[in-house]
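Only one protein chain is missing; all other protein chains are in place.
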Amino acid sequence: MRWIAAHPALVNILLLVLALLASVAVGSVLIPPLAIFDVLRLRLGGASLPPNLEPYAAILFSLRLPRTILAALTGAALAGSGAGYQGLFRNPLADPYLLGVASGAGLGAVVVMSLRLPYGWFSLLAVPLAAFLSAAATVFVVYLLARSGRTLPTTNLILAGVAVSSFAGALTSFLMLYSTGELRRALVWLLGGAASSGWEPVLGMLPYVSLGLGILLTRGHALNVLQFGDEQAQQLGIPVEMVRGVVIAAVSLATAAAVAFSGVIGFVGLIVPHLVRLVWGSDYRRLLPISCLLGASFLLFADILARIALAPQELPVGIVTALAGAPFFLWLLRRTRAQQAW
Amino acid sequence: MLIVDSLSVAYTPARLALNHVSFELAAGKVLALVGPNGAGKTTLIRALSGVLPVLAGKVWVAGKDFLALKPGERARLVAVVPQARSLPPAFTAWETVLLGRTPYLNWLGQTSPKDEERARQAMQRTRTLELADRRVGELSGGEQQRLLLARALAQEAPLLLLDEPTTHLDLHYQINLLDQVRTLARQNGLTVVVALHDLNLAAHYAEQVALLVKGELKALGAPRDVLEPALLSQVYQLPLKRIPGASSDAALIVPAAL
Partner (left out) sequence: MKRLRIVWSILLLAAVLLSACAPAAAPVAAISLKDGLGREVKLDKPAQKIVSLSPSNTEILFALGAGAQVIGRDDLSDTPAEAKKLPSVGGNMGKYNFEEIAKLKPDLVLATGINTPEQVKALENLNVTTFYLENPKDLDGLFKNLETVGALTGRTAEAKKLNESLAKRVKSVQDTLAKAASKPKVFYELDATNPAKPWTAGPGSFIDKMITLAGGQNAAGGLKSEWAEISQEELIIQNPDVILLGDAAYGVSPEQVASRPGWSAIKAVKEKRVLAFDDNLVSRPGPRLVDGYEALAKAIHPELFK
């Protein structure tokens, strides 16, 4: 335990490597390790595959690898964003969806679905694109509503976030009921995201998540100072309003991309930062990157469980994150409550 | 060196919280802000630290138009010791003091050995170095207050503002802290503005006293001139008297009933 606490980066990188390997190796279809090796060797060597390996190749390259990367990116985006928002709002209950990203994305997706575009690359692309844009736009509306003069009080932000989320959520439900026919598609999307396969979602998500998390990771020190309150932070030389704007923009970018391609997955953004805090302390310069790493591993393991728990059925991964995450988190919280992580 | 020129602040348009306040303070001097509750002591400290929007007036610190500067530049000129309450408990004392180096850090917030050296010196001077690895949540009010002083010193600003720093301290720590502040002013040439409730502490530790009443500067000058029983009785609406102190030039202001 002491060794783990002393080496946050090493521990979490090892854990992530393990999670990535496990996610490629484990699934409802058992692929023998040797077959994985053969497929990779032949594919990378440019050779054609014998017919008995073909389904394995399809499963590996069109399903498992992209799914693995997507889950890792999503977990990193959500956990990093959660840590950022908890720091920004000085509130342990803040999660990446606090300012309406999730409901905004849902609304955008359902609006495009209700247009009933003819099947094709455009209609398939339009859904995540609209979800992303609408998520970003929703946060921007929240931001505008919360501004009072030249300041941006956090209470205003949270209240505006709740109000705008509810409004977007209600609008989504209304559209689902009254633009009939695509109801099921909307439900499937809201339950588990685009649920597509292949590399397009990974490529679509990568730039926004990298940019958002990249910006967020540079604000660790500012978030540290913000823990002492807006006024002290300002007196220590932090441009508080600007930091707030930058963090919100960065988190929204990363989370909107995650939601657009992976759907709304609860709990990761809430508990992973707390886990990191309990084990490795609250210095945001460490907390942010370690949360990203652990978030990726956490969602990968949750996704593996979702694949194998009721195989060949698949569970929505959000159920797993909550079912597996909550008890573990509570156990850790009880054990380390004396440490005053907050 | 601090020049406050006709500074006005309003929380609501109807009432001025500070009404054209002007004064000057030389380097190495301590100014005590006194006055009843709501007189504007804390408002003046906050306005001087740049966290309040100012209605009118100018503030010059070390020859610079302070209110026109960016937050980072301001923090290199003015350091604030706030009241110690609800500090984030998870930080260690060392991390807390190191945050005083914020205005000197690069855009990633990385500290250099020089920053660590300055933080260590500040802790040495405030006798908090032995607390370095303790978490802030475990420290007493007095220890926290000294830690905040250390953080402000690490900021290396020529003007030091203290907002009623003795409020939560017992007698020992009150004297201890103000002794340190006066020493810093004299030895390091810091300009110090300290808001105080205790008129006698103000009289003892400050070269100058500013009496604020309802946002206006009622009197400014040497302690003996400002802390005058007739004026104070009127301001605090309580009969006060002066009694002789320990030494010939010291005197204490106490309620007349005592």
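Observations on the model:
A and B label the chains in the order they appear, each numbered from 1.
Everything that follows uses one rule, which is that a residue touches a chain if its C-beta (ideal position, glycine included) is under 8 Å from a C-beta of that chain, and two chains touch if they have at least 3 such contacts.
Worth saying up front: this structure is predicted, and the values here are computed from it rather than measured.
In the entire assembly, the chain absent from the figure touches the shown chains A. Of A:S62, A:T151 or A:S166, it is A:S62 that touches the chain left out of the display. Per the touch definition above, the residue from A:S28, A:T151 or A:S166 contacting the chain not shown is A:S28.
Across A:A163, A:L187, A:L203 or A:L330, the single residue that touches the chain missing here is A:L187. Within chain A, the residues in touch with the undisplayed chain are 27-29, 54-55, 58-59, 62-64, 118-119, 123-124, 127, 177-178, 180-181, 183-185, 187-189, 191-192, 194-198, 307, 311-316.
Everything that follows uses one rule, which is that only the chains that are shown with their structure count from here on.
Each chain gets one centre point, the mean of its Cα atoms, and the points for chain A and chain B are 45 Å apart.
For chain B in complex with chain A, the residues that touch the partner chain are 46, 49-51, 53, 70-76, 78-80, 82, 86-91, 95, 99-100, 102-103, 105, 107-110, 135, 137, 155. Of all residues in chain A, those touching chain B in their complex are 150, 218, 220-222, 224-225, 227-232, 234-240, 277, 281-283, 285, 339-342.
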